[in-house]
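These notes are about the structure you will find just below.
Note that this complex is displayed minus one protein chain, with the remaining chains in position.
Take a look at chain A:
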Amino acid sequence: MRSHDDIKPPSFWLRFFRWYCRAEYAEDIEGDLVERFEMRASKHGAKQAKRRFRADVLKLFRPSMIKKLEGNQKLNYYGMFKHNFKITIRSFAKYRSTFIINLLGLSTGLASALFIYLWVQAEMSMDKFHEHDEQLYQVMLNHEESGKINTKDGTQGLLAAALEEEVPEIATAIQATPTHWFGQMPLSTEDKTIKAIGKFADPAYFEMFSFPFIQGEPKTALKDKGSIVISNSLATRLFGSPEAAFGQTIKWQLLNFTDEYKVAGVFKDLPSNTTDDFEFILAFDKFRDILPPEAIHWGNYNAETYVLLAEGTDVNALNAKLKSFVKDKVEWSNVEPFVRPFSDRYLYTKYENGVQAGGRIEYIKLFTVVSVFILLIACINFINLSTAKASTRAKEIGVKKAIGAKRNSLAVQYLQEAVLMTVISVIVAIGLVILLLPQFNQITGHQIRLNFDLPLIYILIGISATTGLLAGSYPAIFLSSLKPVATLKGKLNVSFGETWIRKGLVVFQFVLSVVLISSVLVVTKQIAFIQKKNIGYNRDNLVLFANDGKIADDFNTFLLDLQNIPGVVNAGGTTHTIISGGNYTTDFHWEGENPEVQTQFGNMTVTYDFIETLGVEIKEGRSFSREFSTDTDKLILNEKAIEVMGYENPIGRKVRLWGNDMTIIGVVKDFNFSSLHEDIIPMFFKLDNVSTFNILTRIQAGNESNTLDRIAELYKTYNPEYEFAYSFLDQEFAKQYLAEQRISKLTKYFGILAIIISCLGLFGLTAFTIERRLKEISIRKVLGSNAWSIITLLNKQFSMLVLLAILIGLPISYWTTKEWLNGYAYKIELQWWFFVLAGALTLLIAWLTVSIQTFKTAKLNPAKSLRTE
């Protein structure tokens, strides 16, 4: 048998056996295995012996032979884990302040990351709940106007039917009106009148959009022209319950159009994750009846168009095909349709020159980055504090290494410590999130709840693991590398590289803080600027309410009565909503116009006195006046329009609008009549004294509530059964910038958080440095150093770091804020002092943080620390 010395059992299988077999059995069984192997090798040859050895090893792999997984000192890992855990808990208890700083930093960091995750989830889920979401698209139009492309969601009323008929990729196409065109419309039952937001839509509306019904059949509810579909809460307000409402008759009114409708369906109130806001829907055919027949053509944009694409449609190919769709019908058209996913209308709102250019999605990206930054800052705190604390644990490491601990088992210990820290922080963070969720919802306007569903759990595990590993990796590498002899001697030579890394991390933290502080400053300034910007008229004390009920019958008398109310400065009517944009037309032509270029004009149809009420300044010519009986064929243009037309002396010149000759009688200074995100476009005022949707009243400051009461009184004499619903223009205006306001608030909070966490780290680091230099400081004091010089000595080190961070951070801040501001048509100029202020603030905060401790140290009695060794 000895002659077969060279034949060895397969080493892999032997190692495998040693790995799984219980230690107390291993020796003799291995002996048996080897003996059998050797015997077989001599008898049957090496090959067979090896094969059967493998079989033997595999057959031994059974529960009674395998090591126990837990509670057995034979399995080293468990014992080590237990030991590490104990050491970790003890070190937490011993260095309590470090523990608390780490806990605060990590848990607030994790909580904000979690908040941002929840917010991003909520934002991303907007409008995504529709059953046909994948196929649901909205048709947009690219208008080519004076060399630029403007993208709008208003489409021709003729488009939907034509698309459905002629484009095979489009399975269904419907048209609907956006709710902001009409605002609140009065709905009456026999005994009450309620104003509600509504829209007109084609019968297939509820097939496309999944709004569940309580009563009625979604597919057929809007088939009948005389049908109305209302929301659950509207049904309850009007009739007491959705069941009672079904089949009842509702009287509806819009200006001087009235009609009666039968309730053919009741839908559940709209969920919070939709951009739709209607409370009732009428058949689109009704709207078509109201429109003058000459308004339905390929140059009038009187609906929004939604389509369901056939399965498997290539959207790019479809869009290429749609490009000429309208131009093929009417040569003179300047619009090119394209489709975009319906659910994109919340996040991807901005178009530049016909190309998608972001929108809310930018905020989502921004905050995702912010959350990563905040987490990074918190991780850096942990890294810095643990490496700084190295000297206090050097002895422990030295002893462990001396008795044979390997480097990676020490690394595992510190990683385990970091992961445990993170797990505790995650639990605290979840608590924080639950506690602050109501406030967070208030800021964001979402209804976020913390559901512990699978994705959230994955995210939590993912965040804890990454944070733990990230925070633990450097300490693990660094601490485990310490030389046992040196540490046991008490000499901890801190290498250049190590201090460099720690300093670098502090600098990095403060770079992020500087960027965040300056961003907060710029964002706040910009939002305030938008809200206070001189928009061409005084927005204060302007009251807007709808022309409804019987007012429409006797509109002019009502306006005159309104003007006579004490406290009312002036009043006028308009079809325009003033704040959210209104009608546009390209059917405006003038002498010398370039026939190749189409220009879009804003259309503001107004009554006498409206221009005066709004307070727009007349630059040339005159306003509409009752003294001239023929003002209905006159126009007043804005400066931008004159600029586009290139007229030197516009007054008295003729233009053609909708095929009629009109005379220019005045020019107003440019003023803002839609969102401030958009540039001012050419527009005209046209006189219409019959009826307009809205009534605008300017009232005197100081006595608003009395005046409003009187207006309400007048309103009630016309419409006794209506409630008087009004809004202040400035408040409506502010609503438009709700998104920005929310973002501004969120940036502020997260910016502050980031700075607090950074400072926590700095605080811990200072405390530690001081602790280590206490003897040195005491000796300095004994030798006659005064408190001030000690403070400077200690602060200098950190000030240099923060100064460096500011130097690096400012250019980055400048660039980021400039990029952000580029998204606005009206923006503040970046001033040098924003950045100086941001830098100074950062330095001040850092100084305060450090000084709290250095001051304390400087006042210390040196004898106390020198007395003991």
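One rule holds in what follows: contacts are C-beta pairs under 8 Å (C-beta built on N, C-alpha and C of every residue); 3 or more make two chains touch, one makes a residue touch a chain; residues count from 1.
Quick note on the criterion: contacts and distances are computed from a predicted model.
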Query - Candidate names "Carrier domain-containing protein", "Acetolactate synthase", "Phosphopantetheine-binding protein" or "Transcriptional regulator PadR-like family protein"; UniProt protein name, chain not shown - result: "Transcriptional regulator PadR-like family protein"
Report summary line: Among listed residues A:Val34, A:Ile296, A:Ile501 or A:Ala712, the absent chain is touched only by A:Val34
Query raised in the report: For chain A, which residues touch the unseen chain?
Result: 1-2, 9, 25, 27-36, 38-39, 55-56, 58-62, 64-65
